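For this view, one protein chain was removed and the others were kept in their places.
Lettered A, B, C, D and E in written order, each chain numbered from 1.
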Amino acid sequence: MGQIDYGDTAFILMSSALVLFMVPGLALFYGGLVRSKNVLSTIMHSFFAMGIISVVWALVGYTIAFGSTDWALGSFMGSFEHIGLAGTLGEMEGTIPLPVFIAFQGMFAVITAALISGAFAERMKFSAYAIFITVWSIVVYAPMAHMVWGGGFLAERGALDFAGGTVVHIASAAAALAGAIVLGKRKGYGTTAFTPHNLPMTVLGAGMLWFGWFGFNAGSALAADELAGTAFLATHLAAAAGMLGWLAAEWIKRGKPTTLGAASGAVAGLVGITPAAGFVTPMSGILIGLAAGVLCFLGLSLKERFRFDDALDVVGIHGVGGTVGAILTGVLASTLIYADLAEVLADVGRGGLILEQAIGVVVTIVFSFVASFIILKLIDLVIGLRVDEEAEETGCDLTEHAESGYVL
Amino acid sequence: MGQIDYGDTAFILMSSALVLFMVPGLALFYGGLVRSKNVLSTIMHSFFAMGIISVVWALVGYTIAFGSTDWALGSFMGSFEHIGLAGTLGEMEGTIPLPVFIAFQGMFAVITAALISGAFAERMKFSAYAIFITVWSIVVYAPMAHMVWGGGFLAERGALDFAGGTVVHIASAAAALAGAIVLGKRKGYGTTAFTPHNLPMTVLGAGMLWFGWFGFNAGSALAADELAGTAFLATHLAAAAGMLGWLAAEWIKRGKPTTLGAASGAVAGLVGITPAAGFVTPMSGILIGLAAGVLCFLGLSLKERFRFDDALDVVGIHGVGGTVGAILTGVLASTLIYADLAEVLADVGRGGLILEQAIGVVVTIVFSFVASFIILKLIDLVIGLRVDEEAEETGCDLTEHAESGYVL
Amino acid sequence: MGQIDYGDTAFILMSSALVLFMVPGLALFYGGLVRSKNVLSTIMHSFFAMGIISVVWALVGYTIAFGSTDWALGSFMGSFEHIGLAGTLGEMEGTIPLPVFIAFQGMFAVITAALISGAFAERMKFSAYAIFITVWSIVVYAPMAHMVWGGGFLAERGALDFAGGTVVHIASAAAALAGAIVLGKRKGYGTTAFTPHNLPMTVLGAGMLWFGWFGFNAGSALAADELAGTAFLATHLAAAAGMLGWLAAEWIKRGKPTTLGAASGAVAGLVGITPAAGFVTPMSGILIGLAAGVLCFLGLSLKERFRFDDALDVVGIHGVGGTVGAILTGVLASTLIYADLAEVLADVGRGGLILEQAIGVVVTIVFSFVASFIILKLIDLVIGLRVDEEAEETGCDLTEHAESGYVL
Amino acid sequence: MKKIEAIVKPHKLEDVKDALNKLGVAGLTAYEVKGFGRQKGHTEIYRGAEYTVDFRPKVKLEVVVEDDLATAVEEAIVEQARTGKIGDGKVFIYDCEGAVRIRTGERGPEAL
Amino acid sequence: MKKIEAIVKPHKLEDVKDALNKLGVAGLTAYEVKGFGRQKGHTEIYRGAEYTVDFRPKVKLEVVVEDDLATAVEEAIVEQARTGKIGDGKVFIYDCEGAVRIRTGERGPEAL
Partner (left out) sequence: MKKIEAIVKPHKLEDVKDALNKLGVAGLTAYEVKGFGRQKGHTEIYRGAEYTVDFRPKVKLEVVVEDDLATAVEEAIVEQARTGKIGDGKVFIYDCEGAVRIRTGERGPEAL
């Protein structure tokens, strides 16, 4: 059992707080993009995840993700030894107390669930949403975390995912895609203008996300060491370059650089660097950010081509960005940052590593999409997923929550 | 004199920043709940506390709270040796430099004063408010902090209050109750609808509070150690469970779960866990949060039953939540987290501990209520507490500050 | 090469995150002050700086600021050895990894560029703005940072600037002055009312700035030690006193204390303490804050006297506040905090130190003003600085970014 | 039919609506307006500069009624909206030539 | 000239505008209003207390047209704005005595 380091512990405690802070950030990022009659229901999607997923994490999520691999299903999920956090007091995870690690990882569970909700905006029943993310977090997220970080089979194969490119972003985007398909389009989609009602709110949300992402990525070093430092810097530069990439693409294709583009591009860059942050040099962060910014901008057209109503572009940003990041992690991972890489490269070569990354992406998409699809269909059967037409017209704030966002 | 630990110091510095950040969070939490014509005056209540109380803390508050107990009134207030922070440079508090401790504690003084203002919203003169919180912080808060944390008589008796259930929440709620009574009801109370003007603002405020509360509770360990870690996790789970408890109660009683309910419930859970965070296991955090969430929801009806206009429910949330937390701290305190507890239990038993907690609550309520009542009456006599009728109708933003919140 | 300290590293990583968070804070602080038709373009000024300046910093800014002094122009700028961050991995800066220092300093480059934009609000072309801050950051900011912090000639002379009174605040204010003059007044200046459209947004921004400033000033200790602690406390008290100073001046001169005054005064206090934070006692923070609060309030009249349209008072707050702070640093620097001061005082005396501070101020103003003026004139010649009249009337959000801030 | 427009203090809207409802008025339309009049405006202060704002927040309500109800409506509004202080507002009466209920196509007084 | 005022459901504004435009109406003015009528309001809940809100969001549009276009305009509005559900709104017709185009000073029907 490790010896506690107070510096590392301070850092992960604060990183946990930062990741938690991303959730209200996401609430605002999403909330500003919908019409004002749905601002609260959209914000509630993220905010409520802070409640339900945190409790679920303590009860069962943690043990499924990080319980022992030493049982029949150990490649896919941890054993139930830590149910209700049993046996976690007084333990260590490296140089930090285990409860700190549990808190840190719990924040990831929360934000991942919340990310999905961007595809559900403006038409989903709150009760259905509540059930969905609860089940999803147990059945999809926790096993995914186990497979990649908890010693499960993807970890075994050697897929690199520093802070959650697959586990967080691709998994949530695949669920979002399932959601957009099962829910169907918003009333008026294609004819009515669904324009953001409050972009300053969205930019504030993006600022909070950027800020919190330092905890997400640098904190994933689980220590306040040089690795945390390079991950921090790579994260920052990727966000910056993501903004520039998106703005450049937009300026060329649409003639104007937009504020929403700047915010979206920064998020795209952050998504892209997530799997890579602890494996690449800071300067590679610029490349990854640029690529993610441009490709996510182009990825927006996916929903038009395939005609699904991913209201707030979870697929376009987290799906595309996560995939770009996962692949580029394979391409750009550097022994300067990740010494063990030398061995991997000797073993399977750069091509083999990239292939492994691609396998991780595909497994995640397939698993999360299929599972999400099934869960959603079941909920739809039993209680229905969608508010009725009139409620959609009135807005979900009033019909689902009996509240109005603004009385200015 | 202790040896400095840079990890602990880093943690308390950042915790201090987080606690400070709760104050603008509170400003928005409260600000969103009033009508738009009072948004600035309500925000100003919290924001101004950051100015006046910080300075007052450095000048006299700190020495009253943490000056030596070694004089005539030592059971009730510290000696004046550190007036103007005299003799604090180069000193240590455990493993952190004393100035860091002073800053950390100063933030508590600020937020406690600001909390009261929820009961004053929409009708109090700014000048009266400014005088009130200044006097209150010196005459009520600093002595309370001394009695509980500074070696005063409640500390002596063995009351447990990790991060301020009594000192912060109950003390401010008792003052709020006095304020609601002395000020009287808002014009139109009972006939006009006093509905929130900007709930996204309130939710953002709640998010900032949750984030900052990690500094508040985990920081109260004064070290980045396992205690900080369990306090952090207990705090997070209590907030989450508080949200769930409130929403469940609301869903059952009113038929809808509301966004404001989610935000209020999270705050209730955070209030409830405040005295307990460093004495209970993380899983107990869930129990305390649930209890606080449900009971604070029910506690809202107090103001109707007793017909006082506690505009933003300081009594219902901080009073009820603080009391629930203080009592449950006695019930759930665990030797797993707080080894010294064994001795206390051997001494007075669980019942004795709970009794001690109850005594702490009662002393705080009586002291703060009576003192606040007297201060308010005196101010009312001399300069008047309340804006005139027409000003109330126009809104305090214009009449007290010559400003408008929005020109959208 | 130093030994890494995890506590210090944790602290500077978090401080870097806090400084980054000041930028969306500034975006909102400024954004709330303009008319709603310019809210996004104003926010974009700050937000975009997070993108472009971060990348520019990694590419060339860092090496110009902190590259070796050991070459021909070493007194004015660093050598190009670290272009593209070459040769920075695996290095240390004191007890923290060099990449952490690079990230921390990069945030300063971002916020400094963003600060200038307050003078450009409501009338500048986005393309011209983008070019301006890019060039300015390379040609003005990085050399200034070198001269004061990187071993350049002002450092040599002994000017004290703990966290950027000259480098950040005076340099940006001088550029803002040049901008206000070259751009000219907003259409309708003097006849139309340019009143803030969303003061709660501005107060939130001020809260974020206050919070982030702890990273800015305390982080400038580059360690989580007692110096960081006193700098933290001095910063906090100066912000508080700045608010009180401004409010008092305003209450006397205008008859009302305003919310915007509270926010502006806090920022003024923070600006004032920036150069001083690591050289003065916490109690001196109160004096500096009070002075900055009162003098910045009075400094607002400069723009009326000299008839330039510094839309959001960069000169009045950052120029005046930075100057007050720089001079008072000379007056109040204390050997209790800064032991090496004894030597300086022995050498040149208090008067000599103050003179040196004044020289630092003058050099910064002249250099930044002249360079900014030239850059702006060149951009104006080539692509034009200002949107056309009709665009100004419609608002820059629509014309520059094809977006609307609100559809409430 | 007559159209009656009233400009009243914002906090009087509910009372007026309730009174009209009791009179048998089945519908009305209201919106926020800025009023300039004898009631003087106010001063706002931002960064030390004073701005005079001449407009006051008011609510305007419009109701179309059959001719014979017009006087009663007018009186009810005046009664409910009066505080006796300057700025209480006005009632204006206009002629309305036609009305249609969109849902049913009913015309004239039937449509109200 | 006639002034036609219509109170419609907010999401119908675009359709109505397009229809009028096709009829040759060159301009119109719209704004958000709160409507009270047969369509009942809703309940909001804040901190456990229930509030009844009687007003519904509507959009009012106004268009001044030459006399002979009035009927067509009225019909187009009714057609486009109808959903058949309660709360579809009303159309009111008034007489307009004069019109001026500010830019040119043109008067009467020319000004429209």
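Following the convention adopted for this analysis, contacts are C-beta pairs under 8 Å (C-beta built on N, C-alpha and C of every residue); 3 or more make two chains touch, one makes a residue touch a chain.
Just so it is clear, the model here is predicted, and its values are computed rather than measured.
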{"item": "Chain not shown, its touching partners among those shown", "value": "A, C, D, E"}
{"item": "Interface with the undisplayed chain - residues on chain D", "value": "2, 6-8, 31-38, 54-55, 58, 60, 74, 77-78, 81-95"}
{"item": "On chain E, residues whose C-beta touches the chain left out of the figure", "value": "3, 17, 21, 26-31, 64, 94-103, 105, 111-112"}
{"item": "In chain A, positions touching the absent partner", "value": "193, 195-196, 250, 253-254, 256, 258, 260-261, 264, 297, 300-301, 313, 316"}
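Convention: only the chains that are shown with their structure count from here on.
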{"item": "Equivalent interface positions on chain D and chain E, same or different at half", "value": "different"}
{"item": "Rotation, 0 to 180 degrees and nearest 5, that superposes chain A on copy chain B via CA atoms", "value": "120"}
{"item": "Result of counting contacting C-beta pairs for C-D and B-D, higher pair", "value": "C-D"}
{"item": "Separation of mean Cα positions, chain E and chain A [Å, integer]", "value": "45"}
{"item": "Multi-chain contact sites of chain B, meaning residues that touch two or more partners", "value": "5-8, 10-11, 14, 195-196, 198, 204, 254, 256, 258, 260, 402-404, 406, 408"}
{"item": "Multi-chain contact sites of chain E, meaning residues that touch two or more partners", "value": "44-46, 53, 85"}
{"item": "Contacting chain pairs - touch in the sense defined above", "value": "A-B, A-C, A-E, B-C, B-D, B-E, C-D, D-E"}
